[in-house]
Structure formats: structure tokens, C-alpha cells
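Heads up, one of the protein chains got dropped from this complex, but the rest are sitting where they should.
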Amino acid sequence: MNRMTGNDILEIFKFIEVEMRENSSHLIHLDSFGGDGDLGISMCQGFRGIIEELSNLDLSDMELKDVFLKAAMAINEYSPSSLGTILCAGMIGGAKMIGTESESFSVRYRNFVAGALDGIMQRAGSKRGEKTILDAIGGALDALEKSIASGDSPEDAVQAASSGARDGMEATKDMIAVHGRAAYRKENSRGYVDGGATVGMLIFKAVSEYVVGN
Amino acid sequence: MNRMTGNDILEIFKFIEVEMRENSSHLIHLDSFGGDGDLGISMCQGFRGIIEELSNLDLSDMELKDVFLKAAMAINEYSPSSLGTILCAGMIGGAKMIGTESESFSVRYRNFVAGALDGIMQRAGSKRGEKTILDAIGGALDALEKSIASGDSPEDAVQAASSGARDGMEATKDMIAVHGRAAYRKENSRGYVDGGATVGMLIFKAVSEYVVGN
Amino acid sequence: MVMKKIMNSADSFCDEMLEGIYLAHGDKVKALDGDLRVLVRAGSPRAGKVGIVTAGGSGHLPVFLGYVGEGMLDACAVGNVFASPSASKMQKMIEHADQGSGVLCLYGNYGGDNMNFDMACEFADIQGIKTAQIRVCDDVASAPLENAEKRRGVAGMIYAWKIAAAAADKMMSLDEVTAVTRRALGNIRSMGIALSPCIVPQAGKPTFEIAADEMEIGMGIHGEVGIEVSKMKSADEIVTLMMDKIVGDMPLSEGDRIAVLVNGLGGTPMEELYICYKAITEYVEDIGAVIDSRYVGEYATSMEMAGMSITVMKLDDELSELLDHPASTPFFTNLNM
Partner (left out) sequence: MVMKKIMNSADSFCDEMLEGIYLAHGDKVKALDGDLRVLVRAGSPRAGKVGIVTAGGSGHLPVFLGYVGEGMLDACAVGNVFASPSASKMQKMIEHADQGSGVLCLYGNYGGDNMNFDMACEFADIQGIKTAQIRVCDDVASAPLENAEKRRGVAGMIYAWKIAAAAADKMMSLDEVTAVTRRALGNIRSMGIALSPCIVPQAGKPTFEIAADEMEIGMGIHGEVGIEVSKMKSADEIVTLMMDKIVGDMPLSEGDRIAVLVNGLGGTPMEELYICYKAITEYVEDIGAVIDSRYVGEYATSMEMAGMSITVMKLDDELSELLDHPASTPFFTNLNM
């Protein structure tokens, strides 16, 4: 998998949507500790919305950047919850950095993830280490950097990102939330994994499974 | 016990109040089948109200008729629920018929009960056989008539009235309610004893226990 | 279900609630001669106006006392939770409300209230006050049409008060007010469902339970048993079965103009009431009738009971005009409608 088209992106969103659906009650559960327990619902709606919007477009010739901008507006429209809006900001940030086909898959992937991280930090006023989805994305980015430095294949890159995201997610367990509703729990927000970080992990997992499988 | 004073009446109301208090949850339970479950509460309030009002009066020289009129207004004031108001009507009706000291205790008691039955029937538009307190009062009246016909003592009369009231109460088990909230249950009101009839039974029981014990 | 109420004690529940109301709305209502249990308008009564009064148990806010105010009731006697006030309090209230033209006692058909109003009116008679009594019997679930006078009074009271009070405000005579109110009541039907019980503070536990997946169809506002217990249904199904029962009792035809009250019993969120209102509009539209006026909200509650009731009033020109007549109490107004 070196050449990605808009259709691949749509297929990846379908993989992500399945993950969200299958983990819906788990996400609701995690979001209930400090949040309002809507995470499983809002993520299913958001990714279904993206799929619906993208399915109506001829994606084969569309630039990936534009596909992500469409997806960004769609997730905000269909799931304007905190995380839906954060993912919107992330996709806008990623789209800006995704570059052109002249670059390799792994580099584009790394640049997209870096752009997403940046976009979210600006929109949401947050940074890594604050028990959010940023920790999963940051974990993926670190792993991607390493993987690219050692010249890994696209398959290795996505798998590295996936396990990096999982590490980032797991690290949120010991963090204190400072953003979102969970922040109201202060010290008590320690001890469980962040729901948004779990969403991040699931996204990287879905990307990895799609890329490895195709 | 041939001469009754207003003080005896007050003591009897205290006996009745104890019965209501001790059977409060049972009355609530019975009133819950078809009614609103307030019977235990309203009866306690009502009789406590009577005791409070009468305790402020010099009863020793008051005519029994006037004692009952005071009690009637008090129970309506402190417990204006259906049954409180019915007992008010009953006491007014009874007071009208209680006569003077020239008559024997048993005759006066019989006349009072007959007047109470009448007063309620007129105020509430009901009659015996309709699953109400009237069945207990009616049962007591029948038993009193018999007891007087056979020349029984005051003690025998009150005991007869008490067991007659209990029979009347028990007979309500197979009746269909046609008055009050229980009437909405129609056929389903059959199968349990009426709460108001149980109150009636407890009143006659208290009278009997006071008279026999003094 | 365990009792969980924000209160100080069951015994002080009603009086503290009343004190709160007088403290909050002392410019609009007052305790007659300092008696918390007799609530009257703060201003002095209008000379010559027919008095419109009611009475009933507590636990139904804004019913009963919440409807005392401009263009609405003149006075209300207040009982304990779900219990009638006494005849003597009613009598005081009637006396106050009489401005020489008589007083209409307009209240729900419940044994205790009936007998106490009977006694109070007898007392008033003796004092030479002209009174009329109308018992509201709008709950179609509580007795068949041929025994309509045995039906309970539920949220239909609000329309009855609105009509009667507007008529009195227009200085109609006691006979005229009584006549138009009776006519209105001939055109009013209600039906309710309950999803959860409520707890009388002094009882401390519910008088009945409803299974988690069931509802009581036709339940009364004190938890009196209804027509049947059924599995939970969808909003559309619930509205259809309620409207079928109402329309079965009081037929609606194409072109009829109606007023609709969708009433929450206390525990049911307003969101659900509007979902029901949508279903009602569809039901009414199928008949070809027209909804001219609607109230959606908590108008007659049973404390924390979950559930709702629907009330329909068939309108004519006079009833419409009386319904639209301005009314303003601390708990109810049509000035924003």
C-alpha cells in the first residue's frame, strides 16, 4: 500500500466506524467516570456521518486533503460533541500537512498525524500529558518517527503507530484530567484510562488493520 | 359504668387514638388497595386533634352531646379526609340522638350509634353493604339491639358492639366498593377488607376496652 | 422505592411549602387572617364580582393554589398532601370571596372535598351567602359515561377554572358563570397514564409500585388504580390509546376547534410532553379537527410521579373568548401565549 486514494480513506473510516460501534458501551463506560457518558454514541454518529457524506462523492480523483476537509466538516455536523469537534480540528490540521503523492506513505502519515496533533492543541488549548486523546495521538507520532527513522515499510509504520497510540492511551491511566468534564474530578480522575484516548487508539488500530490487510 | 362524663369520652378518644397509632401501617396498607393510602395518617391526626381540643375544655359538667359536637368539628379540622369528615358527620348524627342521663348507658349507646349511622348516610350518600365504615357501624348496631333486647349489662353491650363491628368489617371483604377512591377498582375491590370499616371496628374495640376496664 | 425528598419533616411539609409561597409571592397572594391554609389574592376583592374558589389537597402544584390570581381564582383552601381541607376553612374562604354576588365552589370530585364543601356551603347558607357548587369530573378513565358524575376531577379543572374565572371577571352573574362553566365541563375530557408512583411524605413509601417495564393506564392523580396495567408503549401508541378513549367519550368531528392540555405529572421531562404534543397534533389532524389553543407543561402534578395526562376541551366562540381572557397568577399566565 503505497498509493492511497480517497476511496481508501472512506474504507478506513468504515473500519473506524466498526471499532466505534463494537466498543460503544466501553466508551460510554469510560466517559461515565468523569464525563457525561455520551462518547460511544457521539463517535458512532460522527463516523457514520463521515461515511454518509463521503459515500455521496466521487472520491477516486479527489485530493486526500480535500477528502479530510469534507470528513472534518461532516464529523462536526454529525457529532458536534467535544471529541467530535476535536477530531474535526485534528483532520483540518492533518489535511494541511498531508502533502502530495511525491512523498512516501509513511512520511505523509507521519505529517498528517503531526498536523492533527497541532490542530487540536490550537483549537482545544491543550497539550500532551493532560489525559486526552492527544496522548494517544502523541504516542502514535513518537512511534511513527522511530519507525520512519529505521526505514520501516508502510505496514510496519501503521502497526507502530497503532501500538504507540495504545501506549499513549494506557499512560493516561495515571494522569489527572485538566480538560473537559473529567477535569472536575481532579485527583479522582486518576486510575482509569481516558475515553478520548481510547478513541484515538481505536482509530490507529483501524488504520493499521486496513493498511495491513490491503 | 352507668354514668358517663365528658372525661370518660376524652379517655375513650385516647384509647381510640392508641388503636389508630398501633394500626397505622395496617390502615395505610388497606387504604392502598383502592385508595390513596393516607388512612393511617389521617386517623392519627384526627383523633389527636380531638384529644387536643377536648383537653382544653372543662368536660366534667358538659353535656355529652356538646362534647361530641366539639369532637366532630375537631376531627374535621385536624383530619378533613373522607373518613375524617364522615366521622364528623357521624358524631354530629350521634350527638343529636344521645339523649340524657335519664336513659341507661346501653340505650344511649345504641341511640348514639343509630344516629351516627344515619348522619353518615345522609352526608355521604351511602348505605350499608357498600364496603364502607357503615358496615362496621351497622354490624355494631345490630349486635347492640340484640344485646339490649336480652337485657345485657353495659359491659356486655360494648363487647357485643365490638364483635358486631368486627363481623361487619369482615363482611366487607366480599363486597364491591361503590364509594370513595376504591370504587374505581370495581370488581377488583373485592377480596380485601375495607380500611374505613377497619377504623370502625377499632373504634368499637376501644370503647369496649375502656368500658370493660373501668 | 425509598422516599427521598428535600424537606425538613413530613409533618411540616405543607406549612413550610406554604410559607415559601407566601414569602415568594407576597405581593400577589396572602394568607387570609394569617391562616396559611386559606390562600387569597393579595388585593381586596372586586365589589360585585362573583367569587370563584376551590380547595383540595397539597402535592399537586401548581394545582390548586397556583391558580389564584388576576383573571383566575379568588381563593383556595389548602389541605395536607392528597387530603381535603376542613369545612371551616372552606367556609372562611367563601365568606371572604363573597362580594354580594355569590360564590362558585369549583373543585375536583373527591369524597372528602365533596363532603367538606357540602358542609361549608350549608354554613354559608346560614350566613346568607349565595353559593353554587360544581364538581369537576373530567377523567374518562375513572367511570363510564353513564356514571360520568362519579368520575374523578383531574387536569380538566384548569380549563374549568379558566372559563369560570374569566366569566366572573367579565362580571357575569353567579347563574351565568355556573351555566357557562357547566357547558365547558360538558366539553372537557381528560385521561392520564402513570409510569412511576409518588410518595406521600407522611406515609413514607409509595402506595403502589409499577414494574420497570410497565405503565398504569388511566391512573388517578393520587395513584388511584387505572383501567389496566400495560407494558410500556411508544409515545405514539400511548397518545393514540389516550385520545381514542377521550374521543370515544366525546366525539370530535372535522372542523371542530379544540384546546389541548398536555400535562406532566411531575417526574416526566418537558421534552417528552412535546413529543406527545406532536403525536396529538397528528391524531387530531387525521380527524380534521383544529387545535386552537394548547398548554404543554406541568399544570397539575402528583409530586414526583412520572406520567402525563391529556385534556381536550371542545371550543365554541364564547369558550374561546373566555379562554383567551387575560389571566395572571404567580404560577400561571396566558400573557405570553
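By written order: A, B and C. Residues from 1 in each chain.
In this section, contacts are C-beta pairs under 8 Å (C-beta built on N, C-alpha and C of every residue); 3 or more make two chains touch, one makes a residue touch a chain.
This one's a predicted model, so the numbers in the text were calculated from it and none came from an experiment.
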Inset, instruction - Mind giving the shown chains that are in contact with the missing chain? - result: A, C
Legend entry - Touch with the omitted chain, as defined above, among C:195, C:217 or C:289: C:195
Legend entry - Touching the absent chain when the full complex is considered, from C:58, C:88 or C:311: C:58
Legend entry - Absent-chain interface as seen on chain C, which is shown: 2, 4-9, 13, 16-21, 23-24, 58-59, 61-62, 69, 195-196, 212-213, 215, 232, 234-236, 238, 266-278, 281, 294, 296, 298, 301, 303-304, 306, 308, 328-330, 332-333, 335-337
Inset, instruction - May I ask you to list the residues on chain A that touch the chain which is not drawn? - result: 28, 31-32, 34-38, 40-42, 45, 73, 76-82, 84-86, 88-89, 123-124, 179-181, 183-185, 188
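Just so it is clear, only the chains that are shown with their structure count from here on.
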Inset, instruction - Sort the chain contact graph into one of these: line, ring, star, complete or other. - result: other
Legend entry - Distance-maximising chain from chain A - centres being C-alpha averages: B
Inset, instruction - Compute the distance, rounded to whole Å, between the mean C-alpha positions of chain A and chain B. - result: 77
Inset, instruction - Could you tell me the distance, in whole angstrom, between the mean C-alpha positions of chain A and chain C? - result: 55
